[in-house]
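Only a single protein chain was left out; the remaining protein chains are all shown in position.
Labels for the chains are A, B, C and D, by order of writing; each one numbers its residues from 1.
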C-alpha cells in the first residue's frame, strides 16, 4: 500500500453512476509529487497521511467487488513524518 | 485514479471485436508527458481534464467484466488547474 | 492502454504450454525505450504502431481468461507520429 | 515479487474493518528509497529482508481473496546483501 497525504476533495459532476456518492480525494505521495485520485472509505480531511490500497484490492476496499476504484484509502496513519 | 487530459480521438480500424464501438481517446497526465489510450465511458472532448481508472476496475467501468480495457475515463473534473 | 511500436518476433522454444501458438512480439514505447513482450491478437508486422492492453484485461484480450498474458496487442493505429 | 527491507510497524487506529489485526509494516526497496506499507503474513522484525508479492496475488497471500492488500510479505530471505 502507498503512504499518501490528502490534499482536497475533487468535484466531478459528470461521472459514471457506479462511482455513487463516495468522496473522491486528491492525494499525493509527497510535496511536489504527482497527484492522484483516491476513493475515501474512512472519512479523511486535508492534511491527513493515509494508507492507500491499489490494484484489484481497491475495489472491495471501496465497498464491493464491482466498485470502479484502483486506489482506495483504507486507514489514517496515527503519526507520520514526511521524508 | 489518475488525472489526465484528453488530447484527441484515436482511430484504429483493425482491432479486436471485443473493443466494440466505444471511443478510444489519447490522454496524457501533463503537457509533454507520455501519451496513453483510454476508453471513454462518459463522452469527453479534447481539453477535458478527466479521472481515469486503471487496473482490473477499468474493465467494469467500461461496461462489463469482459471488456478489454486497462484505462477507462470515469468522470470529468469540474475545475482543474494543471501543475 | 499503451501506444507501442512492433520491433520483431520473439522466439522462445522452451515455454509453458499455456502460451500456445500465439505470436509473441517485441514492442517498445519509443525508439530507445525499454523493450517488452506482447501477445499478438491482431496480426501485426514490424514497424506497426499498436494499442497494447495490460493488467488483467490482457488475459481475455488474448483469447481466454486463462491465457497467461499481461500485455496484449488489441489494435493497430491507423496513423501515428512518434513524439 | 519485490525484495524489500522491513523498517518498522505502522500504527493506524482508524482503518477499515477488513484489514483486521494483521500487522502493517513500513518497507522500502533500498536505503533512501520510497516507503510502502505491506501486510505481514510471516512475522518479521525490523531489518529483515523480505519477499513482497503485489498485484491481485497479495490478497490471497494475506489470507483470503477478500483481504484488501496490494503488497504482502510472503517470505524472509535467508541471506541478502543490499546493492
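The rule is simple: contacts are C-beta pairs under 8 Å (C-beta built on N, C-alpha and C of every residue); 3 or more make two chains touch, one makes a residue touch a chain.
Keep in mind the model is a prediction, meaning the values are calculated, not measured.
Enquirer: Over the full complex, note down every shown chain the hidden chain is touching.
Expert: The chain that is not shown is in contact with C, D.
Enquirer: If I consider the whole complex, including the chain that's not displayed, which of C:6, C:38 or C:74 touches that chain?
Expert: The one listed residue touching the chain not shown is C:38.
Enquirer: Which residues does chain C use to touch the chain missing from this display?
Expert: 10-16, 18-19, 24, 26, 34-38, 54-56, 58-59, 66-71
Enquirer: On chain D, where is the contact patch with the chain that was removed from view?
Expert: Residues touching the hidden chain, for chain D, are 1-3, 29, 41-42, 51, 53-58, 60-61, 72, 74-79, 83.
Operating definition for what follows: only the chains that are shown with their structure count from here on.
Enquirer: Between copies chain A and chain D, are the contact residues mostly the same numbers or mostly different, with half as the line?
Expert: Since fewer than half of the residue numbers are used by both chains, the interface counts as different.
Enquirer: Enter the angle, 0 to 180° in steps of 5, of the rotation superposing CA atoms of chain C on those of chain D.
Expert: 145
Enquirer: Can you work out the whole-Å distance between the CA centroids of chain B and chain D?
Expert: 32
Enquirer: Can you list every residue of chain D that touches 2 or more other chains, as numbers and ranges?
Expert: Those would be 56.
Enquirer: Select the category (line, ring, star, complete, other) that matches the graph of chains linked by touching.
Expert: Topology of the interface graph: linear, an open chain of contacts.
Enquirer: Throw together a list of every chain pair that touches.
Expert: A-B, A-D, B-C
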